[in-house]
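Heads up, one of the protein chains got dropped from this complex, but the rest are sitting where they should.
Chain IDs A and B follow the sequence of writing; residue 1 opens each chain.
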Amino acid sequence: MAGNVSAALRGAMRQPVTGAVGRGGWRTALAFFAQPSALVGGMLTATVLIIVMAGPLVAWNSPVDFIGAPFELPSAATPLGTDIMGRDVLARVLSGGTVILSLSAIATLLGVVTGGALGLTAGYFKGTIDDLIMRLLDVLLAFPQTILALLFVSVLGSSFTIIALLVAAIHAPQVARVIRAATLKVRGEDFVEYARGIGTPSFWIITREIAPNVVGPLLVEAGLRFTYSIALIAGLSFLGLAENPPAPNWGLMLNENLIGLPQNPWPVIAPVSLIAILTVGVNLLTDAYAVWSTPRGGGGS
Amino acid sequence: MRASALLHSPLAALIGRRLALGLLTIFLVTVLVFVATEVLPGDAARAVLGRGANATRLAALREELHLNAPVTVRYARWLEDLATARLGHSLVNGRPVSVLIGPRVVNSSILLAVTGLIGIPLAILAGIAAALWHGRRADRYLSIVTLALAGLPEFVVGIGLIAVFATLVFHWLPPVSMVAPGASVLTKPEILVLPVTTLVLVIFPYLFRMTRATMIGVLQSEYMEMAVLKGLPRWRLVFVHALPNAIPPTIQVVALTFAYLAGGTVMIEYLFGYAGLGQGLMEAIKARDIPIIQVIVLLLATVYVLLNVAADVVTILTTPRLRGGRTWQAM
Partner (left out) sequence: MSLSAVRVDGLRIVTANLSHRLLDDISFNIASGEVLGVVGESGSGKTTLGLALLHHCRHGLAFGAGVIRVDGKNLCAESTAGLRRARGRLVCYVPQDPASALNPALRVGTQLAECFESRVRGGNADLLELLAAVKLPPHPEFLDNFPHQLSGGQLQRIAIGMAFANRPRLIVMDEPTTGLDVTTQAHVLDTVRRLCRVHGVAALYVTHDMGVVAAIAQRVAVVYAGRIVEIGPTARVLEDPAHPYTRALVRAVPDLSTGNPVSGIPGQAPEFGADERCCAFAARCALARRACGESVPAMVAVAPAHEVRCLRCEDRETVPAQAPAPVAWSERPPPLLVAQGVRAFYGRHEVLHGVSFSIGAGECVALVGESGSGKTTLARCLAGLHGEVAGAIEFGGEPLPLAAGARSAAARRRIQYIFQNPYQSFNPRRSIGASLATTLAQFERSERVEERRRVLAALDRVALPASIAGRYPRDLSGGQRQRAAIARALITDPDLLICDEITSALDVSVQAVITELLGELQRERGLAMLFVTHNLALVRGITQRLCVMQAGRLVEEGPTEDVMQRPQAAETRRLLRDSPRFAAARSTPAVC
C-alpha cells in the first residue's frame, strides 16, 4: 500500500508535527498554578479548609460550654475572648465552619449534577423536552434567590437535608441554563453530526462526545455556585435561620455577636474574615480556571 | 413607520411574546407563593396560635382564614383579593397589610434608587475606562480588586464596613440605620451611607466586569480596526463607533443588576436594621405573619420578573439585527 503513495504525500511524512508537548496531569496542574490568581486563590482556600478540617480536633475548649462572662476580651484562657453567652470564641470559630462547608459542598454537588444533567438533556434533544424542562426551571429562576430560600426555609424548617436540597434546587436552574447553552453549541459541531450519521446511540453521543466538551463551563459554574452556596448558607444562618442552634456556626456567630462589637470584636471579626477569605479564594480559583480553560483566539496569517 | 405597521411588525410580535411570557411567569410565581405559604405549613391556624391554643379558637381562626375550603377555591379567592388590592390584615396586630408595608416600600425604594444612581454610573464609567486603558496598570489593579470583591457575600461587606467606619476604627457613621417606625428614611440621611456603600460595593464587580468585557470586545472588533484604518479621530471612534455597540449589552446588565437588588436587600436591611421590605419580611417570617409574607414576596418577585422582562425588551429594541427589517434585493 505504501508504495502507491505519491511523492508529495510521502514527503509530508518527513515533516515534524507541531503541537503541545505532553498532556500529563502534573504538567497541566503546574501550568495552572503558575497563574498568580490561581496560586493566591489556592492558598487562601487551602488555609480555610485546613482550619475547618483540623479545627475541631485542635480546639481545647468546648464550643458550647459557658466559661466566662459575655464579651470578655482575649486572655490566656480564651485567645479570642468570649461571645454573647460567655462561650470560648476560638473554639466556636474552629468548629463553626464544618457545617457551612459540608452543606455548601453537598448542595453544590447536587445542584451541579442535577442542573448539568437537565441542561445536557434539554440541549441535546431540543424540541418539546427542551421547552418543558426550561419552562419548569424558568419558574424557579423567576424568583430572587434569597427570597426563595427564605420562603422555603421559613416554611419547611432549617434542617441539614432541607437546606441542602433547597440550595441545590436554587442552583440547578442556573447551571442547567449554562450547560444547555454549551450543549447547544457543541451539538452543532460537525463531529457530533458525524457521530449521529454513523448511527451512534444518543446516550453515547451525550456522554462521549458532548459531555467532555462541556466540562469546562461546568467546572466554572460549579466554582461560582460553590461560592454562592457558602454565601447563601452562611447568610441564612446570619439571618437567624441556622441549621442547628446553638451548634457553632459562623453565620450564627455573626447574628448573635454583632451587638457586642464595641466590647469584643473577635466573635464577629474572626468568622467574618474566614468567610471572606474562603469566598475570595474559591472565586479566584474559579476565575483562574475560566481564563485558563478558554482557548486563546487564533492569530491570522 | 405608521402605527398600524408598527403593531404588526415582527418587532412587536417578538416583544409581545416576551411580555406574555413574563405574565405567565408572574402567574406561576403566585401559585408557588400560595403553595408555599398556605398549603405547605400544614395547619396555619395552629402555627399562628401556638400549641396551647384551645379548640374553639382554632376552629374560629380556621373559619376566618377560609382554611376549610378546597385548595383551588382558596387560591382563586386569594388571587381575586390581591387583584382588587385587598391585601389582608396582619395576623399579629390586625392592622391592614397595605398600611404596614407602605412606608417600607418607600424606604426600600429610596435605598435602591440611591444605590442605583451612585453605583451604576460608577461601575459603567469604570468599566469603559478600564477597557480604554486595557493592559495598563490602572486596568490591572482595578480588575484584581474587583475580582477579590466579587466573591464576598453582601453581609460580609456590610459587617466589614460597619467595623471600619462605625465601630472599631473610625466612628464617623451610625452602625445601624434605624428610624422611628413609619417615619421616612430621609429624615436622617446619614443612616443611608453605610447601606448604600455596601450595596454599591456588592453590585460594582459584576457590572464593571461585564461593561469592561463588552467594551474590550467592541474595541478589538474588525469594524473598529476598519474605522481606525479610515483615519477617524479618536473621539469619533469611541463615541460614534464603539459606544453604540457597547451600550445595549450594558443596559441588559443594568436591568439585571436592579433585578438582583430587588431581591438582595434582605440581608443588608437586616444587618443595618433598615426599615424596608427586607426587614419587614424577616419580622413576618419570625412571627409567621402569613399575609405579610405573601404580599412582600409577591411584590419583590413581581418586580424581579418585570425587570428581567425589561432587560430582554431593551436588548431586542437596541439590536438592529433582531429588529428585522427588509433586505434589499441582491444585485
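Note that in this section a contact is a pair of C-beta atoms (placed from the backbone, for glycine too) under 8 Å apart; a residue touches a chain by one contact, two chains touch by 3 or more.
Treat the numbers as computed from the prediction; the structure is a model and nothing was measured.
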Left-out chain, listing which of the shown chains it touches: A, B
Residue of B:Val31, B:Ala59, B:Ala113 or B:Leu232 touching the missing chain in the full complex: B:Leu232
Residue of A:Asp65, A:Asp131 or A:Glu193 touching the missing chain in the full complex: A:Glu193
Candidate in contact with the missing chain, chosen from A:Pro36, A:Pro212 or A:Pro262: A:Pro212
For chain A, residues in touch with the removed chain: 1-2, 4-15, 17-20, 23, 189-191, 193-194, 196-200, 208-209, 212-213, 295, 299-301
Contact set of chain B toward the excluded chain (per top definition): 220-223, 225-233, 236, 240-241, 244-245, 320-321, 325-328, 330-331
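To be clear about the criterion, only the chains that are shown with their structure count from here on.
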Distance between the centres, which are taken as Cα means, of chain B and chain A, whole angstrom: 24
Interface residues, chain A side, partner chain B - complex: 37, 138-139, 142-147, 150-152, 154-156, 227, 230-231, 234-235, 238-240, 254, 258, 261-262, 265, 268-269, 272, 275-276, 279-284, 287
Partner chain A, residues of chain B touching it in the complex: 25-26, 28-29, 32-33, 36-37, 40-41, 144, 147-148, 150-156, 159-160, 162-163, 167-168, 175, 259-260, 262-264, 266-267, 270-271, 281-282, 285-286, 293, 297, 300-301, 304-305, 308
